[in-house]
Structures are given as C-alpha cells and as structure tokens.
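The complex appears here without one of its protein chains, the remainder shown in place.
Just so it is clear, A, B and C label the chains in written order, and each chain counts residues from 1 on its own.
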Amino acid sequence: MKDFFVVVIAVMIFIIIFQIAKASEYVSVLKGEEKSRKQNNKINGFMLITFLVLGLIGAWYCNHLYYGKTLFPQGSASVEGEEIDTMLYVTITITGIIFVITQVLLFWFAFKYQEKDNRKAFYFPHNTKLELIWTTIPAIVLTVLVVFGLKHWFLITGDAPKDAVVVEITGHQFSWDMRYPGKDSVLGKIDYRKYNQPSGNSLAVDFEDPASWDDIHVAANMYLPVGRPAKFVIHAQDVIHDVGLPHFRLKMDAVPGIPTTLWFTPKYTTEEMKVRTGNPNFVYEISCDQMCGQGHYSMRGTITVVSEAEYKKWLSEQKPEYFTLFKDKDPDANKATSDTTKTTTVAANMSAAH
Amino acid sequence: MSTTAIPAGTKWWNGGRSPFNSSYGKVMMWYFLMSDAFTFGAFLISYGTIRFSVNDWADPNHVFNSFPFAGHANLPLAFVSLMTFILIFSSVTMVLAVHEGHKMNRKAVEKYMIMTIIGGLAFLGCQAWEWTHLLTGEHVTLMHDGTLATLATTVKSNPWGVAVPHDQVLAALQKTPHDQLINIVNSLGHGGAAHHDAAAMSHDQLISTIQAADLHVNTVGRPAFGSYFFGITGFHGFHVFSGVIINIVMYIKTRLGHFDQRGHYEMIEKAGLYWHFVDLVWVFVFLCFYLI
Amino acid sequence: MSQHTISPEITFAPDHSGGTKAIWRTFIILSVLTVIELIIGLAIYNIHKGEHPNATLVLGFKGMVCILTLAKAYYIVSVFMHLGSEVRNFIMTIIVPLALFIWFIIAFLWDGESWKNLRNTNGGSREYKPATEQQHVVPAKTEGKKD
Partner (left out) sequence: MSSVASTHDVVSHGHSDAHHEHHHHETFISKYVFSMDHKMIAKQFLITGIIWAIIGGFFSVIFRLQLGYPESTFPWLEDILGHWAKGGKLHPEFYYALVTMHGTVLVFFVLTAGLSGTFANFLIPLQIGARDMASPMLNMLSYWFFFLASIIMVSSLFVQTGPASGGWTIYPPLSALGDASLGSKIGMDLWLVAMAMFIVSSLLGGLNYITTILNMRTKGMSMTRMPLTIWALFFTAVLGVLSFPVLLSGAILLLFDRNLGTSFFLSDIIVAGKILPNEGGSAILFQHLFWFLGHPEVYIILLPAMGMASEILSVNSRKPIFGYMAMVGSMFAITILAFLVWAHHMFVTGLNPFLGSVFVLLTLLIAVPSAIKVFNWLTTLWKGNIRFTPGMLFAIGFVSLFISGGLTGIFLGNSALDIHLHDTYFVIAHFHIVMGVASFFGMFAGIYHWYPKMFGTYLNNTLAYIHFWVTIIGAYLIFWPMHYEGLAGMPRRYYDYSNWESFKMFGGLNEFISLVAMIVFAVQLLFVFNFFYSIFKGRKVTTKNPWEANTLEWTTPIRPGHGNWPGEIPEVHRWAYDYAKDGKDFIPQDVPVGDDESKHH
C-alpha cells in the first residue's frame, strides 16, 4: 500500500510539473520569443553562478564529512604506502588547484558573458602563443607526476628484500587460503592436477616435492611480523580474484595459472592500529577486488600483524599440512624423533616410499 | 608505381570529389579489410602471446609432416607449401580477372573467375584433408599420470609435448593399464597381422610388442596449441569459403552480363580485394603456424 | 582508358594500362620468396634435429622468415591489390593505422614473456620449471606416431 502511494505521489508531481511547464510555454509564446529568451538567460546565468558557489561550498562540506572516514588520517599501515599517500596528496593538490581554477572560469565566464543587448561577441578564433602555453604547462606538470609515480612503481613492483617473510595466498570462490614455506623458506610446488590427491589437499600441493613437507597451511587469517617485509605469492584456483589490502595501499590480482606477487613492510601491529583508528574492532582486511561470482562481496580474509616474537611463537605452533594429510609420516604422532631431525626423517620416509 | 599524371592543382580535399580518386565502394572495402586485419591480427597476436608465455610448444615440423597418399614419409612443410602455392596462384588468376575486367573483356573475366574459384575450392579441400589427418591421427603420448595413451591433435588434446627419453618410456609402459596398452598396439601401423588380435594378447605380450616398435613418445603438449591452430586456420578457412561464395556470385553476375550493363567491372575488383586479403592473411598464418 | 568512368567521384580513370607482365613478375617473386622460406624452415628443422640446437641461429632464421613474409605481403598489397597505384593519401590512410600493430605486438608478446617468468619462478619465489622442461632432449628422427 505504501509503495502504491509513493507511485501515486510521484505521478502527481509529474503532472504538476508538466502543467507548469506547459503554462510557462504559453506565457513565453505570449511574451514573444526574444523576451522570454532574455528572461531565461537571466535566470540560468544566475543559477550557474549560484551552482558554482554552492558547489564549492558543497565540495568543502563533503570533505569535512568524509575525510575522516578515508584511510588518510590514520596513515599508511605499510612503509611503502607512505609514499603513495604523499603522492596522493601532491596529486590532489595539483589537480585541486586546476579544478578550482577551471570550474570557476567556466561558470564565471558563462555568467559574466551572458547575452546582453549592448554586448558584441569578440571574434577570437585562435592565438598560437596562448595555445602553446597551455600545452606546455600540463606537459611539464605531468612529467613531474610521472617521474614520482614511476619511481614508486618500480619500488613496489621490484624484488622484495631478501629477508622477507614469504606467504602464499590462494583465492578460490569465495575464500582465501594461506601457506607458509616452513623452515626451509621454500614453498612446495603447486600442481593443479594434484587437487585433492590425497584427499584434503585443497591447495593442490605436489607432495612429491620435498620442499612442501614443512609447508604450513592456514585458512582465512594470516599472521605477519611487524617491521619485516612480507612477500605474497598469489594464486587463484578457479577465477580471477584480487588481494586487496587497502590499509597497506596495495592490491594484486590472483590469476589462475599465472602466479603474481606483491610485497610490503607492515608498520603497525593490529593492536597499534586499534589505538590509531580508535576502533577496538579494527582488523586488517583482505578484500577481493576483482569480481569473482555471486559471493564476491563476502570473500574476506584478515591479516593479524604482530611483533616478531609473537609471530615466531605462532609459527612454531602450526603443524605442517603434510603431516595432517599423511598421518603416518607425522613424527609427533609417532613420537619417534626429536624436532631437530624432523625434516631429514621425513625425507628418508619419502625416499623409502618411492 | 603510379604512372598517371595527377592533374596539376587538384584540390583533393576540397570536397565535391573523392580525395582518393576512388569510388565509395572501393574505399569502404579497403577499410573493411583493415578492420578485418585487426580481427586476424588479434588472433595471431594472441597466439604469439600464448607461445611466449609457455616453455614448450609443438614443433610444426613434426606436426605437419605428412602428405596425402605418401604414407608415413616424413615430409615436413611439403603439404602446406602446396596449399600456399594454390592460394598464390588463385590470387594471380583473380588479379588477371580484374585486369580483364578493366578491359571489359567478359569472356576472359569468366575464365579467370572459374580458375580462381577452382583454386579456392582446392585450397579448402587441402585444408579439409589436413584437419582430418590431425583429428584422426593418434600418437602415443606420455600422460600426466605417468602412463602412456594414444592422443589425437584436437582443440582439447595435444600429443606434441617434448620428447621423452627411451628409459622413461619403458618405465611408463609398466604403469600403463591394460586397455590403454591395447589401444596403443592397435594404433601401431595398419595391417600388421600380428596386431589383429591385440585384445586377446596378454599384458606382457602387449608390452613387448610395443617395445619392439621402438616408439618415440612425447609428453602431453598444451591443449592451447590445437585451440589456436584449429581456431585460426578455421577462421581463415571460413574467409576462403566466403570468398569462394562471393566469387561464384561474381561469376554468375558476369555471365548474366550485369557488369557490361553497368559499364564497369568494379564489383570484380572489390571481390578481388577481398580474395587477395584472404591470400595475405594466409601468408601470415603460414608464417606463424608452420615456419616459426 | 576513361570510357568506363566508374563513378562521378572519380576525376580521372586510374591507370590500368600496364599489361599482365607485372602480375606474372610478382607471381614469380612470391614463389621464389616462398621457396626461400621453405628452405629456411627446413634448415630450422635440421638445426632442431642436431645435438645442441643453436638458439641464436634459429632466432636469426626465424627473423629472416618474418622479413620475407613482410616482403610477400608488400607485393600482394602493392601489386595484386593495386594499392601501389592509388593516390598517396589513400596509401597513407591504410599504412598508418597498420603501424598500430607495432605496439600491439610488442606489448602483447612482452607481457606473454613475463607470464612465463612468473610461472617459471612461482612469482619470483623459486625456480619452478615444470618437469617437462628439464628433459628437453633432442626430438627423435622418426616420429612415434602411426596413423
């Protein structure tokens, strides 16, 4: 019933507007075309300048309302992202100045030079000097922006520092899985044909590769140590996803068949960010930024940034996936060997199995 | 190349005439071919991109080494060269038809159009043979699971990976299930009386028969190879086919004297442009699939 | 020659007086180029058959084939399609847009190459060549196929 009323009211508003419009057209016909044109000119000229003034105030007000909700007051959570913030501020300042100047000129000219009886338009078809000036200036400004941009682009797309924590992150509809390389710092091979072989091998790890035996598989939440570079190796299993890390100012697509990477250095732990943002529920979120199907909006992962000590402790508590899938190989279950010889035993077991 | 003197002081761009001294139809045909070149270009560039993005690709000299009625002779590039010459020659007859058209020589136009049509049909026939050969010819291949199986070249399967050393083939044979062995034995040459009863042979007999054949086996290649080969040659073949249809229509119109009534043979010229374009595309398809 | 003016947009009849000589000459050129291409193709085949294929030599040969192909394309377009005898401006409107292909090809192949690197190193984390790559041995002289 409510909907019905809404429709009726909308239709009535339509009819009223239309009647007014029709009436005003009759009036203008009576007044004569010339006169009504002048009247329209006056009204619209005034509207244009009002629009400019209110628009600029509105832009300021909008900034007032929403600046606090963007990521900038809290600063970048990654070291590399700081420079992106700087670049953004520089670009906003430059484009902002151009924006204000051009919009003011546009509406001011429109208002100022509206049709008047005694005014004659000025025949001004071209002026080479003027045109050269406004070709050169944008070109110079853009060069500056490009140089800064590319410098930073090469930094973040370049190789990660050697001491980086490597984490593999795999997207599939509609969640994220993470894999740590374990003690040997080398990720085991992935072969999509090995999916669910043995059963439970959801990441399609090739367990014939010894490097995979100490790899740790965790779901949805990733741990990273603060202050140390982290490098992601990004996979996708089904469709293209995207690892979106807004707080770290980074993102990278996850493409089936083509591994991609990104790296950054977390600057604040999650606990520190809770204080910085004043939000006790704060959490670093991984958003999927590439349309991936109907659950796209719910493909959420999280990152917990902790101190180096906490990270080490957490890591040591994780059990390699190899042992959960091949229970007979698990030294903890067999209670046969000590921690230090674990890897070699595993290797021996493997070669024996072959 | 132009030998005609362009009248002095011609203001080509001033309106009232074609700046290119061409009828709108011909200009339009040229720009259509340009856009079609981008379609083909996109296909071929995609193919190149994929080739650049993988470590191994089927070697054309191994894939295309057969000739009709030549049995198993290893004749790399022979058949495709024949196809190339057929197409080049049909281009020549086409350009001769256009040439005669300028002279309003209807009989000669008819003759050359017939020859062009025959050339086109011959090319299509060759392509049909080649496709059939690839789609039905089965090759023993080392599968991903470590067994041997027979594969044909289709859009989904590709037996043209990298060569497998002999000892690995022997190891793989041991892992291969019985029914796959039977398939392999059946695929070993036609005729050989010993193979008739493969189904009845024991496992070891099968293996020794295969060992005796001294097979040269490849790993499974990228399915993308077949996808691109059949996709692009198919799209080209479709162009040849439509070119033949257009030429047949042009031939009929010539015979009925439509162009004589119209006073010019420009339609033949436009059909010719299309036909040469098909030839041009083949030059690049030939390059991309067979030569490099 | 102008007894059959095609349409009033045309102010002078294009020149078609040249006999069929140019056509046959082009045919011969095309045939010769194709034969050279075939020879190079077979040369590449034989290099591949050798013990240690010389990659640079193969690349050089492949480059030559590409150039020959462009030459063939030039003759087809210029003589068979009569583009050579069109008005210069017209030729330019055909050639200039085709120049877009240069960047089109470079960018695509470049990115293809970089996908290969990403695949082979698992995103730069380790050498990650697939098993088939390590056993890249000489193809056999007769094929393991029977029809």
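Following the convention adopted for this analysis, a contact is a pair of C-beta atoms (placed from the backbone, for glycine too) under 8 Å apart; a residue touches a chain by one contact, two chains touch by 3 or more.
Because the structure is a prediction, the values reported are computed rather than measured.
Although it is left out of the displayed model, the omitted chain contacts the following shown chains in the full complex: A, B, C. Of the candidate positions A:Gly32, A:Pro161, A:Gly200 or A:Gly293, contact with the hidden chain is made by A:Gly293.
Along chain A, the points of touch with the absent chain fall at residues 3, 10, 14, 17-18, 20-22, 24-25, 28-29, 36-37, 40-41, 43-45, 47-48, 51, 55, 58-59, 62-63, 65-67, 69-72, 81, 83-84, 87-88, 91, 95, 98-99, 102-103, 105-107, 109-110, 113-116, 119-127, 130-131, 134-135, 138-139, 142, 145-146, 149-150, 152-154, 156-158, 172-173, 192-193, 195-196, 204, 237-240, 242, 244, 246-247, 249-253, 255-258, 260-261, 279, 281-283, 285, 287-298, 300.
In the full complex, chain B touches the omitted chain through residues 11, 13-20, 22-25, 27-28, 31-32, 34-36, 38-43, 46, 49-50, 53-54, 155-156, 222-228, 230-231, 235.
Against the chain not displayed here, chain C makes contact via residues 7-9, 97, 100, 103-104, 107-108, 110-115, 118.
To be clear about the criterion, only the chains that are shown with their structure count from here on.
The geometric centre of chain A is 46 Å away from that of chain B, both derived from CA atoms. We define each chain's centre as the mean of its Cα atoms; on that basis chain B and chain C are separated by 15 Å.
Distance from the chain A centre to the chain C centre is 42 Å, each centre being the mean of its Cα atoms. Across the assembly, chain B contributes 53 as residues in contact with two or more other chains.
Multi-chain contact residues of chain A (touching two or more other chains): 258. Chain A contributes residues 159-160, 166, 168, 186-187, 189-190, 211, 231, 233-234, 257-261 to its touches with chain C in the complex.
Remark: chain C residues 115, 118-119, 122-126, 128 touch chain A in the complex. Looking at the complex, you find that chain B touches chain C at residues 1-4, 6-7, 10, 12, 17-24, 27, 30, 34, 37, 41, 45-46, 48-56, 59, 61-62, 65-66, 72, 74, 76-77, 81, 84-85, 88-89, 91-92, 94-96, 98-99, 102, 104, 133, 136-140, 159, 161-165, 168, 187-190, 215-219, 263-264, 266, 272-273, 276-277, 279-280, 283-284, 286-287, 290-292.
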